[in-house]
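I have placed the structure first, in the form of structure tokens, so that the comments after it can refer back to it.
Note that one protein chain is taken out, while the other chains of the complex remain in position.
After this line comes subunit A, so read on.
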Amino acid sequence: MAPSAVPRAAATTVQNDSDAAKLAVWKQALYERVQESGRENDAFSQDDLIDLGVIPNGDKMLLIRVVQALSDDKLFVTMRDASNNILWKWRDAQEAHKYKQLDDEQAMVYSLIDDSGGDGIWSQTLQRRLNMHDSVLKTALKHLQTKGLIAPFKNVEHPNKKMYIKASIQPSDRATGGPWYTDQNLDEAFIEDLQRVVFDYVKNQSSYVSKHSGGGRTQTPSKGVVKGNPDRGKKRDAREMNEPPAKAVKTSAASTPREAVLLPLPAGYTGYPTVRDIARLLSASGITNNTILSESDVKKLVDVLVWDNLLEPIRVAGKIGYRVSRVSKQSTDVWAGREDPTGREGQPESYLSPYTEAPCGRCPVFDLCEEGGPVGPSNCEYFKKWLGME
């Protein structure tokens, strides 16, 4: 309670001291009762307040006086519901104290900012709602800022808008973007690295490293020679288009060194990591040092990897685990923590389409290409390079 408020409230509503004292007691009682009875954002109608039993005999006149006094002290906030009934909400005493320091304009501005909570409010919205003069609003905001009641901040959803938030609260997850944002920017490097860690972890947990030539025979054409690099299909760089095709190399299955390969695990394997397992790994490893990733955050991360066709969900024994896609084609190297700028080493192997491997599939002028046109098969630069005829 704010005892200093009593004389002023008393002066406006009651004449003598005893009345004032009684009113103060009722005020105190009602305020405490309201605080105990409901949560912070519960609104009370007149009937609700009477039902609390603080006001003797349900005396409505008395109730009005008490509520008026509380409102004057900024301890009660008056509001209307959809059907225009008047409701009251209580406000924290400390907050109320802040309001009392402010003049009317500042109080109005502050209350709007207060209402917007963790999401903050745009200065233009303030102006539109309050219909204030620009300079009045500006001085009010400045005043509030110097008093340390509000703070300007940036919302990731509207990075260009000037937003204000109460200085005492943290911006909500929606406003900061959750753990994926650092200084209001999407932290792509962080996300990318986490994805690699998750991918590596799932790959390890969902595959079996065989050092025999476990995958079976290496496929060799029944006739002819293998041209090009006999190594396992590395994703090729676009620059390789420029290089002449490698010399024909004769290989036989026996001479290829036995590399460690990954094998799929038997059907019904229950050890595929779930979202919870991954979240646990991430928090235990301490990679995310001061950010805390909830399970739903990790789910988002895993979903993205699924959409990228790197992982696939599998349901075993009633829970959804994740395993790596195209397991036997993945390399045993780790993807995370690679320094090389291309990021190709240890990268997941994805299914290559024959269409995009040849020049036409990534030709920038494919739409124009026509025999007899400005570009066409007879003067195609890309084919020349691809066929090594330069």
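The rule is simple: a contact is a pair of C-beta atoms (placed from the backbone, for glycine too) under 8 Å apart; a residue touches a chain by one contact, two chains touch by 3 or more; residues count from 1.
By our rule, contacts and distances are computed from a predicted model.
Undergrad: Choose one: "ER membrane protein complex subunit 5", "Chromatin remodeling complex subunit", "Actin-related protein 4" or "DNA-directed RNA polymerase III subunit RPC3". The correct choice is the protein name in UniProt for the chain not shown.
TA: From the listed options "ER membrane protein complex subunit 5", "Chromatin remodeling complex subunit", "Actin-related protein 4" or "DNA-directed RNA polymerase III subunit RPC3", the omitted chain resolves to "DNA-directed RNA polymerase III subunit RPC3".
Undergrad: Who touches the missing chain here, A:F44, A:W180 or A:W335?
TA: Among A:F44, A:W180 or A:W335, only A:W180 touches the chain that is not shown.
Undergrad: For the chain not shown, which residue from A:W122, A:F153 or A:Y269 touches it across the whole complex?
TA: A:Y269
Undergrad: Among A:V136, A:V316 or A:A336, single out the residue that touches the unshown chain.
TA: Final answer for the missing-chain contact: A:V316.
Undergrad: Given the full complex, what residues of subunit A touch the hidden partner chain?
TA: Residues of subunit A in touch with the missing chain: 157, 180, 186, 188, 191, 207-212, 214-217, 219, 227, 245, 263-271, 300-301, 303-304, 307-309, 312-318, 320, 325-329, 350-358, 360-362, 366, 369, 371, 376-378, 380, 383, 387, 389.
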